[in-house]
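The complex appears here without one of its protein chains, the remainder shown in place.
Going by the order they are written in, the chains are A, B and C; count residues from 1 in each one.
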Amino acid sequence: MTTSLNVEALRQAFPVLNQFVYNKPLVYLDNAATTQKPYSVIKRVQQYYEHENCNIHRGVHYLSQQATEAFENSRKYIAGLINASHSHEIIFTRGTTESVNLVASSLGKLLMKQGDRVLITGMEHHSNLIPWQQICHENGTQLLVARINDVGETDLDHYKYLLEQGPKIVAITHISNALGTINPVKEMIHLAHTFNIPVLVDGAQSVAHMQVDMQDLDCDFFVFSGHKVYAPMGVGVLYGKESWLEKMPPYQFGGEMVDQVSFEKTTYNSLPFKFEAGTPNVGAVLGLETALRFVEKTGFEAIAAYENELLAYGHQQLGTIEGMRFIGQAAKKAAVISFLVGNIHPYDLGTLLDKMGIAVRTGHHCAQPLMDRFQIPGTVRASFALYNTFEEIDKLTEAVRRAVTMLS
Amino acid sequence: MTTSLNVEALRQAFPVLNQFVYNKPLVYLDNAATTQKPYSVIKRVQQYYEHENCNIHRGVHYLSQQATEAFENSRKYIAGLINASHSHEIIFTRGTTESVNLVASSLGKLLMKQGDRVLITGMEHHSNLIPWQQICHENGTQLLVARINDVGETDLDHYKYLLEQGPKIVAITHISNALGTINPVKEMIHLAHTFNIPVLVDGAQSVAHMQVDMQDLDCDFFVFSGHKVYAPMGVGVLYGKESWLEKMPPYQFGGEMVDQVSFEKTTYNSLPFKFEAGTPNVGAVLGLETALRFVEKTGFEAIAAYENELLAYGHQQLGTIEGMRFIGQAAKKAAVISFLVGNIHPYDLGTLLDKMGIAVRTGHHCAQPLMDRFQIPGTVRASFALYNTFEEIDKLTEAVRRAVTMLS
Amino acid sequence: MTIEAIQQQIIEEFSAFDDWMDKYNLLIEMGKDTPLIDAQYKTNNHLITGCQSRVWLHAKYKDGKIYFTADSDAVITKGIVNILIRVLSGQSPEDILKADLSYIDNIGLKEHLSPTRSNGLVSMIKQIKLYAQVYKLKMDN
Partner (left out) sequence: MTIEAIQQQIIEEFSAFDDWMDKYNLLIEMGKDTPLIDAQYKTNNHLITGCQSRVWLHAKYKDGKIYFTADSDAVITKGIVNILIRVLSGQSPEDILKADLSYIDNIGLKEHLSPTRSNGLVSMIKQIKLYAQVYKLKMDN
C-alpha cells in the first residue's frame, strides 16, 4: 500500500491520539461523530484567548479591531476555500444543526405556504430531517422522502419522480454519516434546478474528506460543522447564495444583526451580519480557519486517496469475519464502515470493543428512519480520519473477532 | 481604600492584561462587552482538546462517557451555583442572545396569540428587545415599554401600570449594559407574578458581578453568556423553571433532542435535551464551569465590594473633568460608567483613548432606544471587572482629560 | 435472602476474576440465561427505551413483596439486568427503596449504570423504585 501522506508524522500533531484507555492505546474510530484536533488548532484558540480576546465589530479600540479583522479574514479564507462568490455568503453558526434550522425557518418563511412540501432522502441525519419535518407539519403536509436502495444509495429515479411532485425545497446529505454513501449531489442539484427548486446540501460529513466547490456544485445552501473537520466545537458554517440570503428574513434577533432600532421598528444590517445575532464565537472561528488550512495543506486529494485505501482495507479485513454484514455498500463511499455481525446486538459489540481500547460508535447514528429501512436496531460504525492507520484496522478486526467469539 | 481581593495576584492569572497596544500597557475597560479569561479557563479548554475531546451522549466508549460525565457535571455545578431546583433546568446555548430567542420563540408559541403583548423596560439590550418586538409584530401588536427616569432607573409606577395592561410575558434586564443600573428584579418579578405573568431576566451583565439565586429571585427564566463571566465564547445558559420548560415546544431540531423519529412523526427527548439540538460545545461548557468556580472561589461578595469601590472612585475622578456628563446615575449601579464630555462625539473620545492604550467602548451599546431616550448618539463606556485597578482609573481619567483638551 | 446477602454473593462470584474478559464472559453467560421475563410481557407496555438497548420490566406484588422479571435485547445489558433482578426481586417495597446499588461498582461494572450510557438500565432502576414506592403507598393505606 502506498500513500503520499506521512501518517506517522501527522499523528504526532494530534494529542488525543496518545491517550490510553483501560491501559490500552486508544484506537479512535469515531471520527464521523467528531474529529480530534491538531496542536495548531488548539494553539490558535489558546493564543486568541491569551493575546487577542475581545468582542468584535463596532469596537474602536485596538484589540477589538484586530480581532474583528482576524475574524473577517477567516470568513474570506473560507469563502475562497469553498469557492463562494462573496465572503458575505459565509454565515458563522453554532454548527450544522443550527445552520439547517436557520435555513428551514427562514427559507421556509420565504417560500413555503400551507400544503407545500420539502424533499429529502431516506438517509438524512436527524438534523437535516426534523427541521424540515417540522416545517411540513406546520403546513399540514409530510416530507417527500427519496428511497434508498439495498446497498444504501439514493434511488435517483424515485428522486426524480418526487421532484415532479413540486416540493418547494430540496435538502440532501452530501455523505451519509451512517452508511458512508456519497450522494451524486451535483447531479441531484442540477435536476432540482431544472424544476427551479433550491437545494441545501448537508456537508457535515464531506468537508473533512473532499474539496467542495460552491460554483461547481451550484447548490443554494451548504452547511457544515467545524468539529467534524479538525476544528473546535461551537462553530459551523452556512454558505448561501447571496440572492437567497438577501431575500430571506433574519432567524435570530439581537446584537450585531440590526441597523436601526426603535421600540416600534427595527431595520436589519447587511449580509452576513443579518444572520449573525449575538456575540460570535471568535476563537472557534479562528480555530476553524486554522483547521481548514491544515486540511488544505495536507491536501484534499492525498487525504481522499489515503482514506480510500483505509476503507478498502477495512472492508477486506472485516470481511474475513464470519457473519459480517456491511450496512451500506454504495459504489461511492467515504470513510465509514457500518456493520453488524450475525445477530449480535451492536451495543454488546461496542461495549467489548471499548474494553479493548477501540472507540467506535454504536446505535442509530441519529438516522432512525434509515435503520428502520434496513430493519436493524442500529449498527457498529467505524469511521476514519486522515490520522488512522492500517494497523488500527488490524486491531479493530482482531477485536471484533474476539468480541464475536465471546458473544456467540 | 481597602479590599479583600488581592488584585495584583488576580491580574497575573489573566494573560491578555499583559498586552501592549501602541507600545502602551493595555488598560482594558471593555468588560461589559467581554471579559478576559484566566489561565485556568484557557487551560481547561486546552486540556479538553488534548486529552478528552469526544462527541458526547449515546457513545458507549470510554472517551465519550468521560466527556459526557464531565459535561453533565458542569450542568449540575451550575444548577447548584445559581440555586436551580433541578439540573435539567439548565440548558446550554450559544449565549444570551440565543437563550432569549429560544424563549421568545418557544414560550411565545405556548402563550401568545394575536393581539398579545410583551412587556420590557426602556433599557434593554437589543438581544432582549428585538426577539420580543418580533413576536409582538407577528401578533399585530407593539411592545409595552416601561419608562426610564432621568437617572436611568426603571419607573416602577409605569411598570405596574403596564402590568395591568395584561402582557403575556415580561422580559427585563438585571443590569443595564449601557448604564450600569441594577433593576430591582426581585420586586419586579413579584409584581408580575401577582398578575400570573412569567418573567425572563437577562442576566448577561449580572453573573460576573453578583451571586444570583433562582429560588430567591423566583424568576421563570434567567439567561446569561459565558464570555461575560470569564468563560470562553460560544456558550451560554438558559435557566428555566421545569414547569415551563416541560410545556414549551422545542426550538431547534436535530441531534440529541429526539426520542423516536420516523418520517411521519418525531417524539422529543426529556429535559434538558429537548432544547439542546446538535453537538453541544463541550469544551466551552467545561470552561464555563471552571470560570464560575474561579468567580465563586474569589468570592461574589468580595468582588462586588471591590468593584463598588472602583465605581465610586471612577465617578469621583472622572467627575473632576470639566463638562463631564454621566449617563445613568441610578442609586443602585454595577461596574459601568457611561459618559460624555461637553459636546464631544464619543467616537472621537474613544479613538484618542485607544491611542493611549485604553480600551473603552463607544456607541449605542446595542441599546439604541435608550440612547434616543437620552437624546444622545451614544456614550463612552468604561466597564470594570475584578482585575481592574485604581491606577487604571487614574490613567483613564488622565487620558480623557488629554483627549478633551485635544478635541476642544 | 436479604439484599445485602445476595449482593455479597454476586460480588464473590465476580471477584474470582481479575481480568475484564473473564468478568464479561460471566456477565454474558448471565445474560444468556433463559429469558427472565414471560413472553407475554415483552410488549411495548413493559418497554423501557434506552436508545442503545431496550429493556422490558414486569412487576408483580404478592404478600408484601415485589417480584420483578425483566429482559433486554442486548446480552450485556441483560447480564446486568439479571444481577439487579436477583438482588431486588422478592424483596419488600421498603427494602427496595433503601437498596444501595453501589455493589455494581465493586464488581467493576459501574459504567453501565451511568445515566449517560443510554442502555435503559438507569430508567429500569428508576422504574423499579417507582413500583416500590407505589406498592409501599398501597400497603400504608
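Following the convention adopted for this analysis, a residue touches a chain if its C-beta (ideal position, glycine included) is under 8 Å from a C-beta of that chain, and two chains touch if they have at least 3 such contacts.
Bear in mind that the values here come from a model prediction, so they are computed numbers and not experimental data.
Just so you know, the chain we are not showing touches A, B across the whole complex.
The chain omitted from view is touched by exactly one of B:Pro15, B:Gly108, B:Pro167 or B:Gly363, namely B:Gly363. Across A:Glu138, A:Glu187, A:Asp216 or A:Asp259, the residue that sits in touch with the chain not pictured is A:Asp259. Remark: the omitted chain is touched by one listed residue; of A:Arg58, A:Lys160 or A:Arg325 this is A:Arg58.
The missing chain lies against chain A, touching residues 56-58, 60, 65, 68-69, 72, 259-260. Looking at chain B, the residues touching the absent chain are 22, 345-348, 351-352, 355, 362-364, 377-378, 406-407.
The criterion applied here is as follows: only the chains that are shown with their structure count from here on.
Of all chains, the one whose Cα centroid sits at the greatest distance from that of chain C is B. Chain A and chain B have centres, each the mean of its CA atoms, that are 31 Å apart.
Contact of a single residue of chain A with at least two other chains is seen at positions 22, 347, 351, 362-363. Contact of a single residue of chain C with at least two other chains is seen at positions 51-52, 119.
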